[in-house]
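Note that one protein chain of the assembly has been removed; the remaining protein chains are unaltered in position.
We call the chains A and B, going by the order they appear; numbering starts again at 1 in every chain.
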Amino acid sequence: MATPSGPQGERENYLNKHYGVGSWLLTTDHKRIALLYLISITFFFFIGGFFALLIRLELLTPAGDLVQADSYNKLFTMHGMVMVFFFLIPSIPAVLGNFLVPMMIGARDLAFPRINLLSWYLYIIGGVMMMHCMLTGGVDTGWTFYTPFSTAFTNTKIVEAGLAIFVAGFSSILTGLNFVVTIHRMRAPGMTWSRLPLFIWAHYATSIIQILGTPVIAITIVLVAVERTLHLGIFDPKLGGDPLLFQHLFWFYSHPAVYIMILPSMGIVSEIIACFSRKRIFGYSFVALSSIAIAVFGFLVWAHHMFVAGISVYAALIFSLLSYAVAVPSAVKVFNWTATLYKGSIRYDAPMLYAFGFLGLFTIGGLTGLFLACLGIDVHVTDTYFVVAHFHYIMVGGALMGYLGGMHFWWPKISGRLYPEGWARLAALIVFIGFNLTFFPQFILGYVGMPRRYYQYPQEFQVLNVLSTAGATVLGVGYLLPMIYFLWSMRYGKPAPDNPWNAAGLEWKTPSPPTTFNFEEEPVVTWEAYNYEEIDAHSDIRPDEEAPSVG
Amino acid sequence: MSDHSKSSPLKMYFSVWAALLVGTIITYKAAFLELGRFNAAVALTIATVKALLVALFFMHIRGAHEKLLKLVVISTIFFLILLLALSMADYGTRLWS
Partner (left out) sequence: MSDSPAVAIHGEAHGEAHGAAHNPALLHHFAEPQQQRDAASLGMWIFLATEVMFFGGLFCAYLIYRRWYFEDFGAASKSINATLGATNTAVLICSSLTVVLAIWAAQTSRRALLIGSLVLTMLFGVAFLGIKGVEYKEKFEEHHVPGASFSFDRVPIPRHPDQYANPQHAQIFFSLYFIMTGLHALHMIIGLGIFTWLLIMAWKGRFTPEYYTPLEMGGLYWHFVDIVWIYLFPLLYLIDRHP
């Protein structure tokens, strides 16, 4: 049994092995790169959050009093671009995935550590370009860059923003590539595919999308940049081009991209639910394969964003049907998680609270997705706040909840410290309440006809908008809290034992925080994933002692 | 990866090379024949055969000691076709109604 380590520095680990800025900026350790990402994406989260705050403040009153139409257009555009491309897409894979994928499969690092570092630098270059673009004028097209507005009309910085996303996109591709190769090639002996944690399956599926989808938006951006500078006519109806071609190419990536955001979160939720109900995930193989199914089906539905844009009726029918199909694997997951909870010995620690939040909010988000996939309803609510509410329920209620849950769950491993549980539960509660207060009114607003992307609205929508802005404030507090107590715990938190949750999974068999190469000896896996029944049966024995002691 | 245990692959390399050159000449010549709609079909079929030759013999997909690489190739082609086919589901049917 491991004695909890003393203050940092007593035992050698990945954090204290080397000192100095250089040792961080040139590191190839997947765990350190994960922390570099953590800092960078948190920075962008607060930038994006700042824009959101301004948007909600403007919408507090019906009149356009805080900002003018032009600035409002820029605000929601930059909010979307930053949150999607610089926060949510990298968030879980680049931070928790980077940290955990090698550890969960018993590897010492990702297959290509230097490419991993390169991918962080690409992200940073893209991020700097994006910041520069925003500080020198920004973009006003919406994060979707629809042509011909973006190519022939707006005089904002489309090309620069596009290039920033292009570069960040390659960072995302390289992360995915690294994960797939790592998961195929670096598994420890005995770590068969059917023993992989569902977190790994989820990241594998995510990587497929990153690899096959991202290049398409990259080339689309190239086309937009060329079209905008030279006016060739590729997307310009005046010159014989088809603006819908842009939408096809854009959504070919951007619909699957929403699964880049949600799939890793689903992986986290699987880990948390299993651990805090002390059960093997119900229907493990269904949950695992549904991740792959989502990744594949996710590529078949993109034109459901274009129902009213002028695509053919027949195509709309096909894409509507296929959109229903993609909901099936998502539903499989939700049912299986629920079944896992059934008769589990549930503990309500902060990570589990976030997982519960995920379950409820993702379900609402997914079901309203079905509304939108229904042609008749979509004509009514497309481009209204209903759509805004739908995707925020999934991206914020789902993906972000999962990310926070995961950060709490693995924080002891990452930092070697325990976070204050009471504060964490309180924060989870605040986030949940704040979230619903912000976004539930938007369903109603959209349904009764408030369009998205306008800075003014009729008087009768004010009550719901005030509720939404109030909720956003609560939500903001909910996000600041973890920021504060995580930082606090790094200094003052109690040292974490190696396995504070008594969880299954190879990552818990490393010290907290882990050493640079994670494992002293290559582990040999002889047990199935989530063997909680076994672990609890000898509950006086910690899982790390069951590991064959090769050392 | 390692076919140096086998006999020299040079003969195979040169035959593939010759086949690729012949394919290029046929493609070029066929383009000037009057084949109606089949001009494109012929050109693309030959191109696909040539691409397969390169992938199978020069890039050693044929001798790859595991199925995984083949799977990568096949699924990439599958997703490429998805992109083209589902876009066509729109463009091909716009004039129907």
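Following the convention adopted for this analysis, a residue touches a chain if its C-beta (ideal position, glycine included) is under 8 Å from a C-beta of that chain, and two chains touch if they have at least 3 such contacts.
What you are looking at is a predicted structure, and each value in this text was computed from that prediction instead of being measured.
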{"item": "From A:Ser40, A:Thr220 or A:Ser270, residue that would touch the chain that is not displayed", "value": "A:Thr220"}
{"item": "Residue, one of A:Leu249, A:Leu322, A:Ala350 or A:Ile414, that touches the chain absent here", "value": "A:Leu249"}
{"item": "Residue of A:Leu36, A:Ala94, A:Ala164 or A:Ile211 in touch with the missing chain, whole complex considered", "value": "A:Ile211"}
{"item": "Residues belonging to chain B that touch the chain removed from view", "value": "1-4, 8-10, 13-14, 16-17, 20-21, 24-25, 27-28, 31-32, 34, 39-40, 43-44, 46-47, 50-51, 54-55, 58-59, 68-69, 72-73, 75-77, 79-80, 83-84, 87-88, 91"}
{"item": "Touching residues (missing chain, whole complex) on chain A", "value": "2-3, 5, 10-12, 107-109, 111-113, 115, 173, 177-178, 180-182, 184-186, 211-216, 218-220, 222-223, 226, 230-234, 239-242, 245, 248-249, 252, 498, 509-511, 515-517, 520-522, 544, 549, 551"}
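We take it that only the chains that are shown with their structure count from here on.
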{"item": "Cα-centroid distance, chain A relative to chain B, in whole angstrom", "value": "37"}
{"item": "Contact footprint of chain A on chain B as seen in their complex", "value": "68, 76, 79, 82-83, 86-87, 89-94, 96-97"}
{"item": "Parts of chain A lying in touch with chain B, wherever the complex brings them together", "value": "184, 212, 216, 244-245, 248, 252, 299-300, 302-303, 311-315, 318-319"}
